[in-house]
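This is the structure I want to talk about, given as structure tokens.
Here the complex is missing one protein chain, while the rest keep their positions.
The letters A, B and C name the chains in turn, as written, and every chain counts its residues from 1.
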Amino acid sequence: MTKIPVGVLGATGMVGQNYIALLNDHPWFEVRYAAASPRSAGKKYRDAVAGRWQLAKAYAPHVGEITVEDANDVGRAAAAFKRGDCSFVFSALEMGRDAVKALEEAYAAAGIPVISNASAHRWTPDVPVLIAEVNPHHADIIPMQRKARGWDRGFIAVKPNCSIQGYMAPLYALAKAGYQAERLIVSTLQAVSGAGYPGVASMDIIDNVVPYIGGEEEKSEKEPLKIFGAVENGLIQNAALPKISAHCNRVPVTDGHTACISLEFGARKPGSIEEIKKIWTGFKALPQELDLPTAPVQAIIYREENDRPQPRKDRDADKAMAVVIGRLRPCNVFDIRFTALSHNTVRGAAGGGILNAELLRHKGYLQ
Amino acid sequence: MTKIPVGVLGATGMVGQNYIALLNDHPWFEVRYAAASPRSAGKKYRDAVAGRWQLAKAYAPHVGEITVEDANDVGRAAAAFKRGDCSFVFSALEMGRDAVKALEEAYAAAGIPVISNASAHRWTPDVPVLIAEVNPHHADIIPMQRKARGWDRGFIAVKPNCSIQGYMAPLYALAKAGYQAERLIVSTLQAVSGAGYPGVASMDIIDNVVPYIGGEEEKSEKEPLKIFGAVENGLIQNAALPKISAHCNRVPVTDGHTACISLEFGARKPGSIEEIKKIWTGFKALPQELDLPTAPVQAIIYREENDRPQPRKDRDADKAMAVVIGRLRPCNVFDIRFTALSHNTVRGAAGGGILNAELLRHKGYLQ
Amino acid sequence: MTKIPVGVLGATGMVGQNYIALLNDHPWFEVRYAAASPRSAGKKYRDAVAGRWQLAKAYAPHVGEITVEDANDVGRAAAAFKRGDCSFVFSALEMGRDAVKALEEAYAAAGIPVISNASAHRWTPDVPVLIAEVNPHHADIIPMQRKARGWDRGFIAVKPNCSIQGYMAPLYALAKAGYQAERLIVSTLQAVSGAGYPGVASMDIIDNVVPYIGGEEEKSEKEPLKIFGAVENGLIQNAALPKISAHCNRVPVTDGHTACISLEFGARKPGSIEEIKKIWTGFKALPQELDLPTAPVQAIIYREENDRPQPRKDRDADKAMAVVIGRLRPCNVFDIRFTALSHNTVRGAAGGGILNAELLRHKGYLQ
Partner (left out) sequence: MTKIPVGVLGATGMVGQNYIALLNDHPWFEVRYAAASPRSAGKKYRDAVAGRWQLAKAYAPHVGEITVEDANDVGRAAAAFKRGDCSFVFSALEMGRDAVKALEEAYAAAGIPVISNASAHRWTPDVPVLIAEVNPHHADIIPMQRKARGWDRGFIAVKPNCSIQGYMAPLYALAKAGYQAERLIVSTLQAVSGAGYPGVASMDIIDNVVPYIGGEEEKSEKEPLKIFGAVENGLIQNAALPKISAHCNRVPVTDGHTACISLEFGARKPGSIEEIKKIWTGFKALPQELDLPTAPVQAIIYREENDRPQPRKDRDADKAMAVVIGRLRPCNVFDIRFTALSHNTVRGAAGGGILNAELLRHKGYLQ
């Protein structure tokens, strides 16, 4: 099978590096185009990331030889598309919100689908915020998006913030089983890789916790409502529930966001802790049914040990794509509480984006 | 003024070391007696802690020369009392619960008041669990305790768990102002020193979080109810509120417990965020009024920066005895949320015990 | 091919866990026997390591079901040998030196070869201290060892200390090319996993360095002389050179020992830095020639970036079995200096032991 040639925008940043590394041996996609800031443009990828490559895993040799383009220059990508080097792009752009918004639209207008990690378009009503296990049907908005925008081939689909990745699938599995979460109080202990590179200064985090991450709490509270929303008249109508209150903290951990969740159900409540565990461990969604290459075998892993999940030990579960849950127990105030973990730069970023692309290819939106 | 000679039980452990260091230049108390496990008994204190002393601050030279006694041997302490070397003891015993319980009673029965950090007696109904700023009146139970037990001079008073120290004074200040917290969901990010020495293994916490601390959540949920309780008929009757749900996590921080709190008031709610800040910063309790030597000038410090409190920067505020609060804001689910910090081995352990002793001396129970 | 059944002594400790995990899918060996302290004896392996399993990688399901034996009970291993469950053992025993010495001899006497990580027998003159790339010919002493001891099938072969693993192959490659190192001053920055579990207390290492590791400097200075020694008359005669001075430090790193080396050659010195790099990157030893399953493709990886090797980024190079070198430059005092890194619990412990076993099987000593 010939692989689909893909591009990565923001290829030299933390998330971009994860895209590059995760696509090393991808069975469907092959990186043939890389774009970044003007500072990197014109350099070979290996020179552009020299001294900045953050991952233990190396990039593929052929990617090291790619000449990095200026991500602002959509024409270069369009030319790459024409010569068969860039069928769609993963966007890990790290510019300001408005710049990202405009640029991603320009790529889409130029006929290049954009699978994005940036937050810029998460609140654009006709742009789906996809978690492949939770709302794959939101992809149905793409034809409407194309039509409304006058785009023929291009479109924009985004991912949610990494902070919520650990509990969205568990909430969805419960809702699907008839148990709607109505209120949620969550505290996160987030890894420094979530802030990109150089990101968090070491003086701020060694022997320390920072109880604040700009914009993160708002995103954590709002994005689930769109993801749980319904496609109506070419727009996504947000769900009304659950109400969420998030406390987001930065901790001295390289990778893996931990979340402590207290949750109140609506009128219909699970009969027991065991019933919930069964719902979670039995949860199979479209990526699992389709056996997509990047999909975890089990979307939700439940660990019975009383001190798990832990970032260092659980973040890499099933290619770092699984959500790992533990400590499910009755809550003294709400109904239940538990701890959830997911790998923020894989499941919560590049890996999640690749899984979305696999889903969209299956649905015929990418080729 | 002649200083009151005091003893420290469990003097070689983490909390014991903090007692020793904090009492270095105390204006009222002087360490003249030290007891620990049989393994240390008979050694000079400096030999007993060689290679185990955890603090940057050194112990006083004269303490280094004290011969450590076996903490199980109450007779040694009684003899020291007789010769004027031990008027009362701070207990930082680290044995099993039942052993501590029995041993502390034996000291009290021998005429030696016990100011304890151990959790063993926290649920003994006639033993007060004191936070000097919150429930100093619980000391009134001491005469009843003595009478019921047949003790003339000895008694037992304890401290609560370090995990709740950051928010008890803030809750109390609000309640005093008429705003009773009814429900509380709290997630803590606790320092490793809370587990003593050697305590948490480095392999368990470098680049990691452990979402579990044995017994800590139960203590965090129950102890506040006793502290907010009322003395009735020689016993402390627990308060019914607030209902608390605690998620306790261990993080790679040496000292300083951080807590993220979402709180729901009863029918009477503060009018604004600003009103609450005013209540907190204006809060003055008995230790401040009496100007006790170890009392912080301000029991609650509020920081306006959006990324504070932080353990490394705020734990040492006002001799590490102040509670530092920040990020007060409306909660999306309950009424308000905020972040609280206190130094777990000082305010939350030895420093809090010393402040309790100062209070009890003021009230005439120690001399 | 039927796999050779192997046992692991000290199977529940840090190094033992690494053996178990690394042997998960080994093409030649299969864990069928596990022994540990009497405390674990009688438990299933999964119960014995519950709450103590340190690795992100899980143990194979069938190992979880193995009933752990008391490592002191050699008879159990002999019985397992007879029923075909234990052809030889990897020893990761963590007892005192004399106990390990006697116990390993008892296993060998019972006909069970012992591939050991323990330091107990490193100075026994007829026991080879093997690094598969450096002194595979020391295996030739095994028949003499057997004869002298009256053992028919059993024997003991050990590994050196993990602290020297990063520079032994580089020194050997240089010596083989005619450039004998005569003097070496080395400072190590060693990972906490080297101390086992619980090992280093977190209070000792967060925001800290400990400039001392008991016995480590002596081992680092003496063991290379035996490894570079010659087999003569059934004994290993130590080499006289190089003279080594080691400063061993513990740093807050989970895995991966870093070493900073200044080195003085004898009269014959390499012509240039480039010549040395060529010697190192071109170095191929027996494990590479035989393509042993656990051998790194390249025994020595040289990185040109000026800030490498780094533990987090380089420890896992080539299954964590390669030595990674960087920063080779002229020394202001000796001839050259460089930085070396190897994964202490894989290359420096269990992985190195398994590679030794592969070598010894190839040589016909294990079947």
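Keep this in mind: a contact is a pair of C-beta atoms (placed from the backbone, for glycine too) under 8 Å apart; a residue touches a chain by one contact, two chains touch by 3 or more.
Since this is a predicted model, take the numbers as computed values, not measurements.
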{"item": "Which displayed chains the unshown chain touches", "value": "A, B, C"}
{"item": "Touch criterion as defined above, residue of A:199, A:234, A:266 or A:293 at the omitted chain", "value": "A:199"}
{"item": "Residue, one of C:26, C:313 or C:343, that touches the chain absent here", "value": "C:313"}
{"item": "Residue, one of B:69, B:133 or B:207, that touches the chain absent here", "value": "B:207"}
{"item": "Touch residues of chain C, complete complex, unshown partner", "value": "183-185, 187, 189, 206-212, 221, 243-247, 249, 251-254, 258, 260, 262, 306-313, 326-327, 331-334, 337, 339"}
{"item": "Residues from chain B at the interface with the omitted partner, ascending", "value": "50-51, 54-56, 206-207, 254, 305-307, 312-316"}
{"item": "Absent chain, residues of chain A that touch it", "value": "14, 54, 192-193, 197-207, 252-254"}
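In this section, only the chains that are shown with their structure count from here on.
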{"item": "Separation of chain B from chain C, taking each centre as the mean of its C-alpha atoms, in whole Å", "value": "47"}
{"item": "Whole-Å gap between the CA centroids of chain A and chain C", "value": "40"}
{"item": "Touching two or more other chains - residues of chain A", "value": "206-207, 254, 307, 312-313"}
